[in-house]
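Only one protein chain is missing from this complex, and each of the others stays in its spot.
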Amino acid sequence: MAQPVLATHKLQKSFGALLATDRVSVTLMPGEIHAVIGPNGAGKSTLIKQICGSLQPDSGSVDLLGKDISQLGTAARARQGLARSFQISELAMEDTVLQNVVLGGIGATRATWRFWRPALHTQALIARAESALARVNLLEQKDTICAKLSHGQRRQLEIAVALTLAPKAFIMDEPMAGLGGEGSKTMTKFLDGLRGEAPILLVEHDMDAVFALADRISVLVYGKIIATGSAREIRANRAVREAYLGEAE
Amino acid sequence: MRLREPYLNAAVLLGLIALPLAALLADAPFTITLATRAVILALAAVGLNIALGIGGLVSFGHAVFFGIGGYVMGILASHAQTYTPLDLGFVSIEGTKSMPVIWLSAMLISGIIAFFIGLLSLRTSGVYFIMITLAFGQLFYYFSISWPQYGGEDGLSIYMRNDFPGLNTLKPLQFFCLCFGLLCSVLFIQSKLQSAPFGLALNAARQTPLRAQAVGIEPLKLRLLAFVISGAITGLAGALFADLNRFVSPTMFSWQLSGELIVLIIIGGVGRLMGPVIGACMFVALEHFLGGLTKFWHVYLGLILLCIVLFARGGLIGLLTGKDGAKV
Partner (left out) sequence: MSAILIIEQILNGLQFGVMLFLMAAGLTLIFGVMGLINLAHGSLYMVGAFAAASMAGLTGSFFIGLLAALIAAALAGAIIEIVVIRRLYKAAHLDQVLATFALILIFSEGTRWLFGSFPLFLEIPKLLSGPISLPGGIQYPLYRLSLIAIGLAVALGLWALIEKTRIGIQIRAGENDREMIAALGVDISKLYTLVFALGAALAGTAGALVGAIQSVQVGMGEPVLILAFVVIVIGGIGSIRGAFIGALLVGLTDTLGGVFLPELLKLFMETGSAQKTGSAFASMGIYILMGGVLIWKPTGLFGARA
């Protein structure tokens, strides 16, 4: 069996009396899109934070390509190849689109400690940035100030920044958030084509997108994974219907 | 009226050179001294702007570095003028009145102290950071008052201006050119830093630290380096200031001075390259002209400052170019 690109092993996290993450073990296999769904308050953000390194679990571990990254901080994990997009866009609002994407390149190529040649005149950085922008259709807006972008464009920019890292795995936190019908369709199509480059762990509420994209779905309820399987298996699973899908009907 | 920023920058620099030359022709050496004062304060504020405007670090204790620079100069020069070496126990340092040596020492020591202060304070953020930097300023202030060997509360006088090879530093215009040259060099270095990956990363980390981390950049390390560079530059300004006045005193460590440095930056425009320069010129001009009109000119300064913060946040550069200052 192929080795998972990303795996968590019995992650556990409590906040006082609240057990937010209950021995969660998920895997992300090469070439797949693995969606994590669950009702609000299920602990999805907490799980993402533990995978990405901004929150330390009480117990359990995370590994990337077989290497244990549990002791690494967020930035170190990013350097190991973990790219994430945020639920609420995290972008440098005063800067241009190009500057934002070049930032990704700087992180990816360890160029942070270069003090002389302008970043925007460095061919390597520019090429990487522009190709990412071209893929999300934002190349024309490269000199626009981020604050002036529409919501949909900012979501695209989030993805572009993640692309520049040429990551081993993507962690996408509700990429469809706030996108209308058209935008969601475009994003869904885009993510579909992305899985070949690196597998995606997708946290989403948009069920159409989830069922269209996901190879596997894990359902998180009250911090615990109650089911993992293909879209068809999950739809048929009684426990899931009761806990989550049933309520939506 | 919208000016392009590079033209504005060039105009300011030209104006800053033209003024003392005109003063020389008009035989008004005091104006040259005034211009020198503006240039030195600008240099101190440029230092702070690197930490504050680009890095987003609201340091209310930058006077620490200004004072350290001043006292490094004062200590080295006073030992030179009394021909007694500085005895540190394990090593004995000859005093010196050579400007290049003094400048390098001031920058080195300020930088080192900035490193340690940064190490302790950069783990905090927001109000805590402001308070810690303020507290460090007070720490040095009280320390310098209690150090009788170098004047204590009364300060230390240095009788002769220090030496620079090839120049007669006592001549106002020559000293001005020296300071102006340093300012231009530092501005050049800053503009290089700002457009380089380091500057872009630091600027982004100010706006969105989460995003910076998510691409593999560690904001803490960036900020520490920025703080050290910032401290070194302000330290250099302190040494020059002490040389200009031929006097060092604990007031160089005062929190009022820390506040004034921030005021200089905001008058010009936070994060803008020439912001501190414009701010310093305006401040010195206000100090001179308003101060000549009334003893209580600080009231007007306060009112102007209030208006800028509430209505013209981008400072003068913001007003002229239509661009906002950096959001700190």
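Which chain is which? They are A and B, in the order written, and residues in each are numbered from 1.
Here is the rule we use: contacts are C-beta pairs under 8 Å (C-beta built on N, C-alpha and C of every residue); 3 or more make two chains touch, one makes a residue touch a chain.
Remember, predicted model here, so these are calculated numbers, not experimental data.
Note that the absent chain touches B when the full complex is taken as a whole.
Which of B:Ile102, B:Val270 or B:Leu320 touches the hidden chain is settled by the complete complex: it is B:Val270. Only one residue in the set B:Tyr7, B:Tyr128 or B:Phe188 touches the chain that does not appear here, and it is B:Tyr128. Looking at chain B, the residues touching the absent chain are 52, 58, 60, 120, 123-124, 126-128, 130-132, 134-136, 138-139, 142-143, 145-146, 148, 152, 255, 259, 262-263, 266, 270, 295-299, 301-303, 305-306, 309-310, 313, 327-328.
Following the convention adopted for this analysis, only the chains that are shown with their structure count from here on.
By the touch criterion stated above, chain B contacts chain A in their complex at residues 192-193, 195-201, 203-204, 207-208, 210-218, 222, 324, 326-327.
The touching residues of chain A, when paired with chain B in their complex, are 52, 54, 73-76, 78-79, 83-84, 86, 90-95, 99-100, 102-104, 106-108, 110-120, 122, 125, 161, 164-165.
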